[in-house]
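A single protein chain has been omitted from the complex, and every remaining protein chain is retained in its original position.
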């Protein structure tokens, strides 16, 4: 069933916390990737990217307050990395757990000296399935740390803007950078929702052209993905709202104005998700009504053909019977018990009667609208 | 399927922001239309419309505070136009993005010296499909800018009222003009909802007269349109409420009284949308029950005819069998193994039995109510 | 379909505002009725009804503060009537529009010197369809205006109580009169909901006795009516709540105590509507399950009869075949290829086998529970 | 249909107010019962029950403040009784109407010198139908009046506890008595919900053993009852919350602590109602899927038998045809047009072919999983 469908079913497995482990424990998964650390150092005139081998150096680097820094950490296979964060930057252990246990809802928390936030970044994997991974942010005075467990991302346009120095990305500080990253992650939702919208339209086309079981299957896959997005986008909205209402000096008023813009996008995504969900429900409804209609059509064919030919076959059966008369005198069998059989035009008359019955039935079904 | 339906399916495509672009960037679509700028200059005694070639002149024109001005901009193919707005009137770049990215929800935002608002204007396109486009407002002291990306609108009655000087449209200032435009846009919803209401009634008539697949299809189209309107009318309501509660000196108390009226209309539209949605769900329910009923009828015909004639055909089949007796003495075949065949009235009796079976079955089905 | 149903489908048409008309315009429909104006003048000792030809006189009449006045206006075909209201009693033009555009939700608004409110009065028209019309109230110091567009109402008991002087209706002032009228309009809902409750019970009875398509149809009609009532009763509740919380000196504390009572009735109506809606959904569910069950029964009849007789007919067909042997010596056809046919009891054995097959199948179906 | 079901359908009729009657009118139904008045006089050391013939004496009795009094009124056929309440205890006329119009939602209202409250008491009537009647409370300083329109109740355990002097029921005053009565009325809900839970489990058992139409019917009855309970228990919760937040000196802090307990029970009932409702929806879903499955099975039997035997019968029909050759020389009919009939093993071969066809079809259906 549905083997040729575009979508593959995928079972999602969460790396859930081991029950009863202490809180605040850094979690390094078995298949964690080697950490890759890049540091983007920039101000209005300057821009430089370098790769670091360990995070110890960062503290000294970012002490130079003339620049803003983006420290991008990808891959978590280094307990020491997180411990350095705890020691050098006084980051709460619960946050380190939240960064490494990558199934957090989008949220934002203010701490003394830094702000912690998470987003969920969507992407289609090679099998065209949607997935979402966690991007964690630690916002400091003139630095922004970001963390994600694998190497793939959709942040390239931001790097390009940083490099090009377009807009006010190089002059508006670390909180604007956080906004820019969060915003591009949200923009990715639009793209993927747009993809699904087109898929749903294509499914609808199939519904009208040649519906089959894949309609149900594909629509259900999209519906589940939409439910997945919905689960993520509502806390995203709350997170942005928390940032808007935050008193933290780390988040500038200018950044808040832009966050308001991202918040509006978030609402639009919620609208879009709801619309697409309605669309998929509508597709399912139409598919079910299509099945019922098809059933009706199948039954109509059967009923018309059976109703016409079964009675005719019966008549033919009658005149196939072998009733005969035994001549009481001679004891011989005389084939005359069924007089119709020996009338001159018996066969003709029978055929005419059969034809009439068939025609009457066809008229009956015609008037009932069964041929439409 | 549904080829003769009044409605055509249409796939909606949004011009979504390019992921990762800077915020506040003016977006000029490839198929953007040549801008047409009209300025309506009026007060209680004076009324004049003129077309402008560029927007630079506006700043000087509206400096004359004895008049109220409506600057109507249609078509966005001019980056310079929006840049002039930013420079001459100090309009925020994020607003210029919102004006040119025409998929905003209705909203209202107060800024220093002006108020920004958007509405969504409904219309049926030539294929009878609903669409809605964005109308953006920038309300200033004695001027109102409106922006829409194409040339078609439903604002003609307002222009007529301006020209005629009826009511207090010429004396109540720019905020009243904004109200009047917003109100006529809302009134358009009534019209279109009324159209759908009539369509749903017509579909219901078809449901009782000659239901076919188009019932499902057309109802789904209307239901989706209703969902589309619902998505737009709730933020519209919020927008009007924001205007009502606004402290901005640009919005006069008199205007607010009228906005309250528009707000009431908005609530009535929400009510209407909900009613029509219930109506379409009810149509779908009745259609599905109609399909089931029709199935029952089809099956009843098949069952009645099969149940009557299949047993009769069997009886005819029996007396069509060729059982015979071989005379052990002569080796000759004597056709007497089936004695019924040689009884004097065998044929007659058989016909009577068959008739009885048929009559009994008809009575049985009659009493089961299958002929109703 | 459903021709003998008690209910008739009715398409509702609203007299919607002409898009773009000025706000505050008095709307006189083409089929507006001749206004009939009655004035009830009363106090604890006095009661008098008189009919007025125009409303100009009212101002002088109600200047006599020793009495309370109920000015009842039915029929709107007089623009001058409403203009007099605007001039003599300083009534806001938007209110006059609300009175004459009779599709307002129940609402209450306080103005300087008077209170404006609307109710929606239910009635069954001659075709047993529910309809609701608008009753508008303008409450003044010692006078109450009521407006409705046609002549029919359910207010007779109030007139009787006024005449009889029962209870405190003659001594409690104009706000109590407004309460009494609003309350009797609400009581009417109970009556009509009770009627529907009985109808739903009768439909349920039909469901168990002889369900047919009218079950679906009638239930849908009632369900829609309930949706109609629900749309009206929620704003009614809000209106009463607004009156309860109002600071207007026109509404006495005593009246508020009674309004609280009407508010409780309103809540009970909401409960009743919800219960009846559940009842109608339950009726529809049971009808659909009835259709499915009936289908099962139809198919069981077909399957039992076909399954028994089709194999038997096949056996009869076999022994109706004409296989024979050609005697290679004589070239004569000897009918002996099917030896069963020439066994002495071949016919009998065949009949017994057929009987056995039939009996076994009947046992099979019996044990499957298909005869229940 | 459903004649052997445990449940009987019952149509509920409300004694609704006569439209337009004055508010605050005592309503004595035609079938009102003779009032039975009992007074329980008690304190920590004393307990006495006596029956009163009229309520006039109560005022004097309860003047003795050393005792607490419970005045229990059952049966409303005495207008004078309620008038005495109004005169002797200054009870508001609207309350008397609320007591005698026994379709009030649970509510609590504070008045000067007393508190008015209502509960709804559930019971199964003799036909196992749920019903609920109103119990009204008037709480005074050292006395509690209760009113119910018929004689049956579930309050016996409270009387026993009063008599036995167990717990602090005899020392905690009139508000504690009111709590105890309300609490036992709520406890009754648990009992009845428990009964329905068991019924639903029994229905579920039937679903797996021998589902028939009563499954649908009985589940619908329980679902409606649950809806009925839900309608009553939410205002009950609000009532208890109102009592908790009440400032009335009549309700002691100790009583409030217990009311909190009753409030928790109320929440648990709401949870239970929701769970049972889910259970009944699940039963209905499973029943519908059972009908569909059964349909599938019926159709499979029909299809297998028809598909196997109809083609075979056709083959038998072919060899039952009477095609022959007319010898052009002699004009005699030679039965040789169908050569298969005269092959030596024609009959055998035909039977083998038929057998093969049947076997192939059986294999086909087997592999399709139709025999499972």
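So that you can tell them apart, the chains are marked A, B, C and D in the order they are listed, and the count of residues begins at 1 in each.
Please note the rule applied: a residue touches a chain if its C-beta (ideal position, glycine included) is under 8 Å from a C-beta of that chain, and two chains touch if they have at least 3 such contacts.
Keep in mind that what you see is a predicted model, and the values were worked out from it rather than measured.
Considering D:22, D:303 or D:343, the position touching the chain not shown turns out to be D:303 (whole complex). Annotation: of D:34, D:152 or D:261, D:261 touches the absent chain (contact as defined above). Contact with the undisplayed chain is limited, among A:257, A:310 or A:362, to A:310. Taking the complete complex into account, D:289 is the one of D:44, D:150 or D:289 that touches the chain left out. In the full complex, subunit A makes contact with the omitted chain through residues 1-2, 9, 11-14, 16-17, 19-25, 94, 97, 103-105, 107, 210, 212-213, 216-217, 220, 223-224, 227-228, 231, 284, 287-288, 291-292, 294-295, 298-299, 301-302, 305-306, 309-310, 312-313, 316-317, 319-322, 335, 338, 341-342, 344, 346-347, 350-351. Although one chain is not shown, part of subunit D still touches it, namely residues 154-158, 160-161, 166-167, 169, 183-184, 187-188, 190-191, 194, 197-198, 201, 204, 208, 257-258, 261, 264, 267-268, 271, 274-275, 278-279, 282, 285-286, 289, 292-293, 295-296, 299-300, 302-303, 306-307, 310-311, 313-314, 317-318, 320-326, 333, 337-338, 369-370, 372.
In this text, only the chains that are shown with their structure count from here on.
Bringing subunit B onto subunit D by least-squares fit of CA atoms involves turning it by 145°, to the nearest 5.
For the self-contact between subunit B and subunit C, the two sides draw on mostly distinct residue numbers; the shared fraction is below half.
If each chain is reduced to the centroid of its CA atoms, subunit C and subunit D end up 25 Å from each other.
Between subunit A and subunit D, the centres computed from C-alpha atoms are 40 Å apart. Touching two or more other chains at once are residues 292, 295, 299, 302, 306, 310, 313, 317, 320-322, 338 of subunit B. You'll find the chains touch as A-B, B-C, C-D.
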